[in-house]
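Yeah, one chain of the complex is gone here, protein chain that is, but the others are all in their spots.
The letters A and B name the chains in turn, as written, and every chain counts its residues from 1.
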Amino acid sequence: MNVSAATAPDLDALPTVKLDRLPLLLVPALALVALPLIGSPSTWVTLTVAGLAMGMIIFIIASGLTLVFGLMDVLNFGHGVFITLGAYLAVSALGAMTGWTASESLFLNLLAVLPAMLLAMAVAGGVGFAFERVIIRPVYGQHLKQIMITMGGMIVGEELIKVIWGPQTIPLPLPAAFRGSLLLGEAAVEKYRLIAVVIGFCVFAAMFWALSRTKVGLLIRAGVQDREMVESLGYRIRKLFVGVFVAGSALAGLGGVMWGLYQQNVTPQMGAQVNVLIFIVIIIGGLGSVGGCFIGALLVGLLANYTGFLAPKVALFSNILLMVLILLWRPQGIYPVAKR
Amino acid sequence: MSEPLLRLEGVHTHIGAYHILHGVDLEVARGELTVLLGRNGAGKTTTLRSIMGLWRAAPGRVWFDGEDIAARATPEIAQRGIAYVPENMGIFADLTVRENMILAARGARRAEDIDSGRLDWIFGLFPAIKRFWQHPAGLLSGGQKQMLAVARAIVEPRKLLLVDEPSKGLAPAIIQNMIAAFRELKQTETTILLVEQNFNFARQLGDRVAVMDDGRIVHAGAMAELADDESLQQRLLGLSLAAHQ
Partner (left out) sequence: MTFNRMLSGDLPRNRILTALLIAIVAGLALAPFLFPGAKALNVAAKICIFIVLVASFDLLLGYTGIVSFAHTMFFGIGAYGVAIALTRLGPSWAAVGAGIAAALALSFGLSFLIGLFSLRVKAIFYAMITLAVASAFQTFASQLSEITGGEDGLNFKVPEMLTPGFSLAEQPFLGVSLDGKLISYYLLFAVTVALFLLMLRIVNSPFGRVLQAIRENDFRAEALGYRTVVYRTFSNVLSAGFATLAGALLALWLRYNGPDTSLSFEIMIDILLMVVIGGMGTMYGAVLGATLFIVAQNYLQDLMKFASDAAAGIPLLPDLVHPDRWLLWLGILFILSVYRFPTGIVGKLRARK
């Protein structure tokens, strides 16, 4: 049976695989633009590392949210509550291990911080499971109600946190070995920030691997594009969604721990405050795109630190300006997800 | 004569306020290719989607292999051995051809898990699949995407194939390819329900035919019978075979 002859004209031209590389240049571009504005290279290094660290933490928090939206068209305005929860759990957990955190040994510090992170992730994930079932499931497909209900969920969550831990700001000191700075040439780089960059990068790498090398990752990427078709191929995408939601909440919990350590204190409103930044990031990145979220998060983190140094009054505005500029360039975000 | 593999019994489908299917009765015999013909808007796509559970068939029953699947969820229906090739092909544009095929092979985690004999057969039917194996599916031409959509549906043996207008928008040469591929498929005793507007395409492949109009089946019988009867064609489809060459 020879079918190839008639299709020969089609087969000759191999489609060119264009990788959309342009947005990858945005991050180094921003950093380079900032260098002359800041002047001193050592300050620039300090700020850049700080910006990358902040960006990584934001990425960890936002990645779950963007996947949840891309996959099931659900926007969780209450995502901030998992951040706050994670941070407060860290306070309690680290508070119980002051022996290890006070020690100068990096090993002991890690031995204290890692379980705190795991605890935050586990509890946040568990709460996420309940949140999806009780709050979100009844309002699938109704965006208006989703916005309101998830917001309501955040309010209730915040108040419950105040009930358990009290309404005041609680300090969250860094473990001893995380404090202080390293000297890279003339530039002082805070140790914790470097650690945050490393952790963030590991999370990104793990996510990237999971999405591109596993079948579940494949399902998620396909589901973000065409949910119906994935179901028609015989997969129960609902279960997948719950899994992604729980994972996203757990990551937000981890992000909360890291954010709390970054600020060195926790407040009940911290989730709501970070919420705004997260939304800006996922809009910039493109709803549903993890890669876009990564770039967006780094941009926002860098910008916040650069403007914090150069012109503190316009810090939040600068992020909104960035968002507007990107939307004018690509209305669906940096990496729009090809839907259907 | 054995029990039909698929039987719709008085199926009504409402989409929002619109009543699209008005009591559809349809039988698809095992091992045969049944064509569902009709004008635009007759309800052919709605019928396929209702079988697939994407739209709720209520009231009415959908018997598949002896079981009423009308109220089941789409993934469960698919798992019972029904493959669906939608009108818009449902290709995942950002994924590679290879990834599209892995997804379609439910048992497979990686490309190596797909039955190599079957894959070779598919490569033979649709060489484009092999050529563009590692490329994003979105870059394929319309005809190639259509082939990928069909390839996905047959990467594992299925009991029933639901195919929605595979020839739509394709160049005549590609259509010939499609016909050849479907002929080969038929030899594997796969049951196929094919929705088409192109009567010439349908005529070359169909064993049986059902004609739909306004959400109802208005004619059902052997393809040969309809193909030979021009006045019947005129009445049902408002055209003659010659005009549609």
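Throughout what follows, a residue touches a chain if its C-beta (ideal position, glycine included) is under 8 Å from a C-beta of that chain, and two chains touch if they have at least 3 such contacts.
For clarity, every value in this text was computed on a predicted model and none was experimentally measured.
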item: Touched by the hidden chain, restricted to displayed chains; value: A
item: Absent-chain contact - pick from A:41, A:95 or A:138; value: A:138
item: Options A:87, A:113 or A:280, residue touching the unrepresented chain; value: A:280
item: Option from A:102, A:122, A:160 or A:184 whose C-beta touches the chain left out; value: A:160
item: Selected residue (touches chain absent from view) among A:22, A:148, A:184 or A:198; value: A:148
item: Chain not shown, touching residues in chain A; value: 69, 75, 77, 135, 138-139, 143-145, 147-149, 151-153, 155-156, 159-160, 162-164, 167, 272, 275-276, 279-280, 283, 287, 313, 315-317, 319-320, 323-324, 327, 331
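Assume only the chains that are shown with their structure count from here on.
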item: In the complex with chain A, residue positions of chain B that touch it; value: 52, 54, 73-75, 78-79, 84, 86, 88, 90, 92-95, 99, 102-104, 106, 108-109, 124-128, 131-132, 135-136, 138-141, 143-144, 152, 173-174, 176-177, 180-181, 184
item: Residue numbers on chain A that touch chain B, as the complex places them; value: 1, 3-4, 6-7, 9-11, 14-17, 214-215, 218-219, 221-222, 225-226, 228-237, 337-338, 340
